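To keep things clear, I will list the structure first and then write my remarks on it.
A single protein chain has been omitted; all remaining protein chains appear in their positions.
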Amino acid sequence: MPTGLLNGGGSLNMKDMTATILKRIGHSVITLFVISILIFIGVEALPGDLAESILGQNALPETVEAFRKELKLDLPPHVRYISWLGDFVQGDMGRSLSNHRPITDLIGWRLSNTLFLAAVAAMVAVPLAIILGILTALYRNTLFDRIVSMVSLSAISFPEFFIAYILIALLSVKLSLFPSIATMDGQMSLMDKLYTIVLPCLTLTMVVLAHMMRQTRAAIINVLATPYIEMALLKGVSRLRVVVVHAFPNALSPVINVVALNMAYLVAGVVIVEVVFVYPGLGQLLVDSVAKRDLPVVQASGLIFASVYIGLNLIADLLSIASNPRLRNPR
Amino acid sequence: MKNILNIKGLTIEGFNDNQWSTIVDGVDLTLARGEVLGLIGESGAGKSTIGLASMGYSRRGCRISSGSILFDGTELCQASDRVKQKIRGTRIAYVAQSAAASFNPAHRLIRQCTETRVRHGQLTAAQAEKEAIENYRRLLLPDPEGIGFRYPHQVSGGQLQRAMVAMAMACKPDIIVFDEPTTALDVTTQIEVLNAIKQITRHLGTAALYITHDLAVVSQLADRIMVLKNGRKVEENQTRKLLDTPGKSYTQKLLSVRSQRPIKKPVQLKQNVILEVNQVSAAYKKKELVLDTIDLTIRRGQTVALVGESGSGKSTLARAITGLLPPLSGEVIFQGNPLGASYRSRDRESLRKMQMIYQMPETALNPKQTIETAIGRPLSFYFGISGREKRKQVLEFLDRIELPASYINRYPGELSGGEKQRVCVARALAAKPELVICDEVTSALDNLVGEEILKLLQNLQNDLGVSYLFITHDLATVRAIADEVVVMLKGKIVEKGPRNKILNSPGHDYTKRLLNSVPKMNPDWLDDLLEKRKNTRSKKAA
Partner (left out) sequence: MSSLIKFIQKAPWSARIGIIILVMNIAVAAFAPVISPYGETEITGDVWEEMSLTHPLGTDHLGRDLLTRMIYGARNTIALALTITFLSFTLGTLGGFLAATLGGWCDTLLSRMVDLVLSFPTLIFALMVLSVAGTSILSLICVIAVLDATRVFRLARAVAMDIAVMDFVEAGRLRGEKTGWIILREILPNALPPLVAEFGLRFCFVFLFIACLSFLGLGIQPPTADWGSMVKENAGAITFGIFTPLWPAAAIALITVGVNLIVDWFLNLASGLKE
């Protein structure tokens, strides 16, 4: 095969690569769209009239009628869906049923709080998980590996709130190091904020860390078992170089996949952790609204959670494509 | 002459089923500077393990339990990791069986080829690259300046294997360990790699351990051959002496595998036609044709061998005939009746008359079914035989395939590869077929075991008069079993005819090339062939 052909093939496949990426992005957009329809229909499918079921059987007909107007229930469903989605995209999410405040106001700073907590937890958990995963893979079947494996197996078996309450019992009640309730307000400095969220963040980190570390370890062991790693050892390459130069570039793509997969635990964990620590976040709001059946708020926060989750997965997939040597350098 | 490598009483154990068992049992081995020693044996002989041990390396789950490995005065058994690291790649290099798996997919070839040279501080990156390109040129790789800057998946298998030889010779090592470097390659590609290896062992004076199961291949390269079986040395001798006067019966057996057996019964042309393949074309997923207007005829009691290299479409033809891959055009006619394109549209009787034996006996038998179920199912499915009668007939079949009656209650996992393949033969024959399609039935087996399977198939044909369509890449197998030969290349039939005509006076260039690429048990074969090819090339140029 002459080089010219190779270069030609390369540029041709650059197009394929772009196509793959565009396809992946399109896929996410469609998924999000379908989910928004599902969320909307889900509320529609509620048995009986929404207004009546919320106001109760004894409500005056005029009240019900006014309420229906407020919810735009007098319009046909597809019109309502389009206006709902249109408003949503523009930042108008309607009003809460329970306290009639604009949902955007309710959600705004709670979303930023949740993202703050999740981001801090991810920043601690992801690098730590990858480092521990690599170390346990390298020193597999040693005492160190067995202990870490045992601890992480327990951690994935524990419910999030168990870890949270153990931490509270130890670090807050017994040692009085950190607050057991994470109250936030807008005036707090970054350091104060960080101090406040130490326990929720620690809980979240432990949950995500355990899952991520176990899967990273498996991914790295897979790479270490390949013939090209044996070849590198037989070429007299040092152990460190084998790991850094020969194993890591190939492990990158599976490890990114692992990180993406574990975003689900981060999202679920954040809801529980917020409830335990009474943290003013989106998860807390969602749980409260579900209990109160405040459907517009549930719809809005559900869609936000979905968008964030799908967005994170998209980014991870794109990174994974970009880090795969075969995909990056096509035939 | 001082030996560069001196192995004494090497014993290696492997961890299996919760206990250590011996893989290599007290092997002694010496290698002089510039000498090539061939290690030959079938699977389980421990030859690869010895090859790796000579670099002071043992795989996970193995341990060198006793013995001494003396490399140029350094004892590798007790050497520290640092010492071994310094020797590996620079003084002893390794060439693995599968270059495609052994090159790191994340780096360009040249970076991997120069790694040892640069890392051990012998040359700068630029110097090493220049030298690597020189090596590519010496090994006759196409586009020596450019090929190194490709990634492994962008280069073909044969070229990758040569690039790996280039990588091994980068530091001009004292010894190179070749571990089955041509086993995964087609015969026509194999020649180029063998030539490359011959180049460096002869012209650079590098000593080598050449590990293979193929006696003909190793006799082209080795000065001396050591025969191994089950981790023990069987015998060791100069190549020519070993080939001419093998001392042990095991060596004799290995030698006789490749020799041609006496010509079978004369070809019976007037027999009635069983299968007619008429203008069949097929493709996967609407892409280019994998089969291009194939015509083929099989007569009763005959064996037609379908020969071709990987990607020639020979297995696809089997899938088209059985209806697993419905052809795009053309038809398959069985005993005068056109068969449905897909196996789903065929009736039970026509399915029964055509049976198949697969390449991998491991995946061809359901691991959760006993041998009785495996052989008995066609009996009950096609003939409604059940209970005691079925068991009786299964026992008869076991007798036919020369397996003890006690095997009837066993599961496939308790059988060896060859035994499993026998069960597959019995399962096919239990349907009382007219035609059996044998897809590479011996290529996953050791030579000696495969030989037994071929003999069994021949005996059964003599008794039962079934026809075989025998798909294979191995010309020695063709020689042994075929009445007629069909040669395929890139989805087309290039030549077909009676065996002796095709093998002795082939008409098509490709058939000629294929035939003379098969190594012979003659140490001068490779040199003669290369000499001949050089002459014809220079003649053509003139």
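Each chain gets a letter, A and B, in the order it is written, and its residues are counted from 1.
The working rule: a contact is a pair of C-beta atoms (placed from the backbone, for glycine too) under 8 Å apart; a residue touches a chain by one contact, two chains touch by 3 or more.
Here the structure is a predicted model, which is why all the values come from computation and not from measurement.
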Original post:
The complex has one chain that is not drawn here; which of the drawn chains does it touch?
Top reply: A, B
Original post:
Of the residues A:Val79, A:Ile147 or A:Val173, which one touches the chain left out of the display?
Top reply: A:Val173
**OP:** Touching the absent chain in the whole complex: find that residue among B:Arg377, B:Arg391 or B:Lys490.
**Re:** B:Arg377
**OP:** Sort through A:Val148, A:Leu286 or A:Ala316 and give me the one touching the missing partner chain.
**Re:** A:Leu286
Original post:
Thinking of the whole complex, not just what is shown, which of A:Tyr81, A:Phe178 or A:Tyr309 touches the missing chain?
Top reply: A:Tyr309
Original post:
For chain A, which residues reach the chain that was dropped from this view?
Top reply: 31, 34-35, 38-39, 42-43, 45-46, 141, 153-154, 156-162, 165-166, 168-169, 173-174, 180, 264, 267-268, 271-272, 275-276, 286-287, 289-291, 293, 295, 298-299, 302, 305-306, 309-310, 313
**OP:** Using the touch rule from the top, list residues of chain B that touch the missing partner.
**Re:** 15, 17-18, 322-324, 343, 346, 348, 351-352, 355-356, 358, 360, 363-369, 377-378, 381, 427, 431
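The rule is simple: only the chains that are shown with their structure count from here on.
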Original post:
Roughly how many whole angstrom separate the Cα centroids of chain A and chain B?
Top reply: 49
Subject >> Touch list for chain B against partner chain A, complex >> reply: 52, 55, 57, 59, 81, 84-90, 93-94, 96, 98, 101-107, 115-116, 119-120, 142-143, 146, 150-151, 153-154, 156, 167
Original post:
Across the complex, what residues on chain A touch chain B?
Top reply: 1-3, 6, 226-228, 230-239, 241, 245-246, 249-250, 325-326, 329, 331
